[in-house]
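The structure that follows is given in the form of structure tokens.
Shown here: the complex without one of its protein chains, the others still in place.
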């Protein structure tokens, strides 16, 4: 492979020291969630064992330490995506909550009856259903950027979609089913020409490639910590500061206020205005450490690693009869995801039989039912890669797929 | 003390094996957040090291295992508060989010212009500000159950408050400043006679005393995991199942749906309908373990332990000049919380000087500014107890308070 | 939770489904699907004197759901409507030979039974008993 960094990397991830079903564990479901390196687990444990306390309002030493760790994590994550200021980083539970936050605040305040929201046909349910509901509530129109059979967006009709009533565009950076990297910088720039505000669902891009929110010029930008080596229950909303400052809060309660009387309240500064109640402190700290770990390898190195794995896999799987990779012709793939069909074997049977070989892949609609419909299948099997995967994992998947055929025919 | 269980209990909590500022650590801020026992930390680590994966949709072994752990935690927590069914337990980030969930769903759907919401003057901001905002949005009235100087609710005017337009009552079970245990069973029963739906903020009761939601007959009931030995970032909404079933969802996205097309979606069953996106899996699992730990001791034993500490503290502190405990005359105190003033020393100075002695107490408004106003102080100093505290902690606090006087006079 | 659940009987019925197709004028007829995996299943039953005289299933889906449907149709032939309404999931799972199917796949195995129950209760004009939760 491209880099020796990946040689012994599985040792950093304690889950790979276990045998599962008596065999070495092959994890190929990182698009759903990623495994955690010791650094991240240790940082969570360190917080619990050494400075576990509530933040922001404590005067004593461990609370000051915890507050610093929490806010340092915010800065760290801000730098990772090149945010202009760490005050543009709002901690949420996950990407889903971040999308809902924007739907309930900025979009609810600024969109009016007759306006339209532009989405794509390849959105994850989390970047689709919140807009369906908002559209019903405010009488908005939803319009979709369609996709070609190879999984690329059809962009030559953008000028039609970006007409007068279009006010908001929410789209995924990378498809969680096909791995397509959408040319969001161009799309955002065109959207801005039409005065359209934009949200990028970066749940599948930030973990896998270098990303620069200032360069992309996105207005809102969301991702999940658990998909990038980080802990459970922490996600991020990035937004331009002036947007955040002009938005009403999302949830109300402790910590997001500056002053409260029985009938009135004033808000804290951004980003805290959007973090009501005691946050997932350990989660934020762990995500900061995950970013350190990723930075040590380098996001460009990770991106290249996954593309090499992808090419190796495509090559190997070409030997399999009736094996079809969705979006294979697509030239803009992260390399992190392979969705496939295999003869007429049902994805659930494939996944179950692979599990018997201690290989974890996902089978189902991947929270993208409209895309499944477009692809003409009820479900696919999906193998997805990350830093800890190597060609031996792909070889084992290859052998597993042969086993599937022998069991089912 | 009452029970030998508490003899060596500090050994279960790794934070107490550290010295802080060169001295044994005395933690007296459990009302803000509690320390974590090894059992809880280990359960989080176990998840990350052995079955870290996304839940509900995975077909492979570790995902099945993680799903079981997550759903077992739900059952466990349901039993802990004697919920009728584990399907009445919704995981949230914290108590604050749970209150906001109800404000944005049930209350938004069912309250109409002119209706009134009843609160009390001792609410935490998290059970106050969401209702202020909803009241503004829907033109509702807010009415407050007042408190006496000793910290008890004035209940003889309830009949006036519970008049025709009163439709919703949201009140705290135990005050986080005064420790007052409100007679919520009676209040709820009276509210129900008037057709008033109820929410109980149990953030300070569930951790400290036996609680039975069927006996209390609350409609909605919220608490936070981090205040009961559980991890960061996990909280609970309990609600009667028919209420949950008739509520619109709160957040939209993956996992809370059963079926999605480009323009329509159907919802999953309760409680999953209210858990959009990848949840805090490790958090839920850890909270399940916290409940096991608390059960091993017994909630009645914990309650008694805290009351013994409280009585011991009151006794010792009576020797201090100009030392005033707020709500001391109150006969219904958990025993978990002592808020005090001490001469004219400012709470921040008290807390800072105690920190120098490695004693953590809280100073400030405790997210209850209206209550502070009622008490006629800008802030108080608060010491709060939990399972791991003992009389030696109180002795050290006593010595610390003498040091405060010697530094500041 | 491994290929062990693909017992011979399941694979046999998966490869050679029995009673596949549909019946016109069936007295009992129902269908359902599992959107998570796209399994789709319909069952048609003809009755004579309250006894199953013919039965067919149709659908698409995984080996477990389809073979379970095929096996179920064989088990039901000749049964009375009363017996249909009382048929238990344990009977079906025992016949499948995979009692420890695990939570991820058990829904697949029980889809056919769910469809049977929907149809039978509808025929009887009764309400489907809901699973007890917890």
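In order of appearance the chains are A, B and C, and numbering begins at 1 in each one.
Quick note on the criterion: a residue touches a chain if its C-beta (ideal position, glycine included) is under 8 Å from a C-beta of that chain, and two chains touch if they have at least 3 such contacts.
Everything numeric here is computed off the predicted structure, so don't read it as measured data.
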The complex has one chain that is not drawn here; which of the drawn chains does it touch?
A, B
Out of A:21, A:50, A:75 or A:110, only one touches the absent chain, namely A:75
Touch criterion as defined above, residue of A:86, A:148 or A:343 at the omitted chain:
A:86
Among B:133, B:184, B:363 or B:383, exactly one should touch the missing chain; which is it?
B:363
By the document's definition of touch, the residue of A:21, A:38, A:61 or A:148 touching the omitted chain is A:61
Given B:39, B:292 or B:349, the residue that touches the chain left out of view is B:349
For chain A, which residues reach the chain that was dropped from this view?
57-61, 63-64, 67-68, 75, 78, 85-87, 258-259
In the full complex, chain B touches the hidden chain through residues 21, 346-349, 352-353, 355-357, 363-365, 369, 372, 377-379, 403, 407-409
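The rule is short, and it goes like this: only the chains that are shown with their structure count from here on.
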Please find which chain has its CA centre nearest to the centre of all protein CA atoms in view.
A
I'd like the Å distance between the centres of chain A and chain C, where a centre is the mean of that chain's Cα atoms.
39
Measure off the straight-line distance from the CA centroid of chain B to the CA centroid of chain C, and report it in whole Å.
47
Express in whole angstrom the distance between the two chain centres, defined as the mean CA positions of chain A and chain B.
31
Where in chain A do residues touch at least two different other chains?
21, 348, 352, 355, 363-364, 369
Where in chain C do residues touch at least two different other chains?
1-2, 35-36, 104-105
